[in-house]
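Report on one structure; see the data block that follows.
One chain of protein is taken out of this complex; the other chains stay put.
The letters A and B name the chains in turn, as written, and every chain counts its residues from 1.
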Amino acid sequence: MKFRKRSLIYPIVMTVLTYLPILVVAVYSFNESKLSSKWDGFSLKWYAELFRDDSILEALGNSVFLGVTSSVLAAVIATSAALGMARSKLPLKQWVEKLALLPLIIPEIVLGMVFLAFFSLLGLPFGMLTLIIAHTAFCIPYIYTEVAACLDSLDYSAIEAARDLGAGRLTAFFTVTLPMLSPAVISGMFLSFAMSFDDVIISIFVTGVSVNTLPIKVYTQIKTGLSPKINALCTIMLAVSVFCLALAGIIKKIHQNHS
Amino acid sequence: MKKLALILAALMAAGTLTSCGGGAGENGTLNLFTWEGMFPEEVLTEFEETTGIDINYVNFDYDETMLMKLQAANGGDYDLIIADDYIIETAIAEGLVQKLDKSKIPSIGNVNPLYQGQFYDPTDEYTVPYGAGVQTIVYNPANVGIDITGYADLWDASLADSVGIISNYRVINGMALKVLGKSYNTTETADIAAAGAKLNELAPNIRLIKDDYIQDDLVSGEINAAVMYTSQVTMAKLTDPSLEVVYPKEGIGFGIMAMFVPSKAPNADAAHKFIEFILDPERGAKCYEYLGYYCTATASEPYITEEYREFLTLPAEFSKDNMEMIENITPEADDAHIAAWSEFKGLCE
Partner (left out) sequence: MNRKKQRTANLAVLPMYLFSLVFVAGPLVYMLVLSFMTRDGFGFQNAFTLENYAKIFDEVYFATFLESLKLAVISTAAVILLGYPFGLGAALLPTKYARFFRTAQMIPYFVNSLLRLCGWIIIFRANGLLDKVLMAAGITDEPLKLLYTYPAVVVGMIYVLLPFMFLSVYQVAEKLDLTLVEAARDLGAGKVRAFLSVTLPLTMPGLKTGIVLTFIPSMGLFFIASILGGNKVVLIGSLIEEQLMRAHNQPFAAALSVALMLLTGVVCGILMKKRRDV
């Protein structure tokens, strides 16, 4: 099958639509007015306000830490479980498999409330620990379903071929199975990071006195309305991630040219 | 996979770097639990600098979440909480609030008596108000053919598909109750059902029901009239001065936000210092302008700038006699409210 330029059209259209509202948000971070219904002229005042607000930057740090930790934890737990599920003989394993997916189905607000009640029953100290447990619980389903789907479509002959060629179990696992699973693990981890990074309802319930996350800072501006400094923060984060990816691409290219 | 690991490591490093900001101040920490954006940044910084107490600003979304967290903490963990009136009544009843030590708050006299002695704290032993909201109608006279003077006018057929309301059933059902000449706090389920039926007639006029950014929709022309919260009124008027603000003739409903110290606050002393700090007339004025709610400290009123004064201070004719607060009611009455409200929302297509 040859690559045709035509087949780029649809993905490009979808990508543009994905970014349209985000670009609007970025543009309005430079709006002088606090209201988005009125353009009062170009201004950097929201950026100035953002950098004066330590607590928002701290919350951003917490959110990143929480998102990464819970998606990594969930990835380890879910991937190994998905791999072992077929052969394992643990009792009730099918039920546990379904149980692990339930946090997806329970409405966040109820999940948050029962987590709060359950954690205080266990006497766990509210803070980063409880946040990580709760987030890992709702991250596992994303990774598990992705990896299970991948295992369903996996070409087992390659693994067997490797074993036939004398590769040990561990070698076969690391050189054949894991690379084949990695797109699924990446997709799942990414979805979990995204859900964790965006979660507010569960987080508010399970966090303690000293840990705020970014979404908490955004959603609790109920009494006074959303400040455009959040727009400013998101614009910066978007710019930084695009910059980092571009940089990684360039480094890779230079690397390839050298070798 | 390697690239992913690299990205993760970089994110982690960034995360830990920025999250290391905290640390207790030399005179301890004040755990302040309230909504985001309740104080201007410079006031918080000034407090930290003058007292050496570090402010740890923690947020909740709903009053109910706050109460559940406070219950889970047994009245501990948090030093100072700012929340809405009705939830404070419950918190006090559950023994989660401590009496204020008035000797540590010499400026307590700065508070406007209109906002004191209310149902949630009749003897003012537990709370100091911080901002009040009055339910008002705002409309755009350029697009509205009638003179709106009260809630009943929102039912006018000329306003079809052009009214916005906030998403709080006690306020909106209460509006219908007021039109029928009842109290916000009636516990007669028949009255509430009648209000629901009245409200259903309003459905064709409703374009949107929401709490956030309703002022944007009024400014952009999406809707022509709205029932909204005070801070939204302030923002709308500052953006478009031609908008009309109406104190409904059926009666004024209002709510108060107040500060209280939880029963087992780890640093109650810092909490009292903060209350005193905010009661300073000039500083208070700065806070209320930032907040956009009615100023609850009489002493601060003279310091409020001309631009803001009409939005943050109540006209003189208002007194406790013609204003009513939304109070906690019986579960049966609450059920009747929410059933009426759900039915009404279903009718607004």
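Everything that follows uses one rule, which is that contacts are C-beta pairs under 8 Å (C-beta built on N, C-alpha and C of every residue); 3 or more make two chains touch, one makes a residue touch a chain.
The shown structure was predicted, so the numbers you read here are calculated from the model rather than taken from an experiment.
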Out of A:57, A:137 or A:167, the sole contact with the unshown chain comes from A:137
Given A:44, A:161 or A:242, the residue that touches the chain left out of view is A:242
Out of A:57, A:178 or A:191, the sole contact with the unshown chain comes from A:191
Only one of B:178, B:207 or B:237 touches the unshown chain, namely B:207
Interface residues of chain B toward the undisplayed chain are 62, 64-65, 67, 90, 94, 164, 167-170, 206-210, 212-213, 216-217, 220-222, 331, 334-335, 337-339, 341-343, 345-346, 348-349
Against the hidden chain, chain A presents residues 1, 3, 7-8, 10-11, 14-15, 18-25, 28, 36-37, 76-78, 80-81, 83-90, 93, 96, 99-100, 102-111, 113-115, 117-118, 121, 133-134, 136-137, 140, 142, 144-146, 148-150, 152-155, 180, 183-184, 186-187, 190-191, 193-194, 197-198, 214-215, 218-219, 226, 230-231, 234, 237-238, 241-242, 245
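Basically, only the chains that are shown with their structure count from here on.
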Chain A to chain B, mean C-alpha position gap in Å, rounds to 33
Listed in rising order, chain B residues that touch chain A in their complex are 1, 3-4, 7-8, 10-12, 14-22, 31, 33, 35-38, 41, 56-61, 65, 68-69, 72-73, 77-78, 211-213, 215-217, 219-220, 229, 231-232, 235, 239-240, 257, 290-293
Residue set of chain A touching chain B in the complex reads 33-38, 49, 52-55, 57-58, 60-65, 67-69, 72, 113, 116-117, 120, 126, 178-179, 182, 186, 189, 200-201, 204-205, 207-210, 212, 216-227, 244, 248
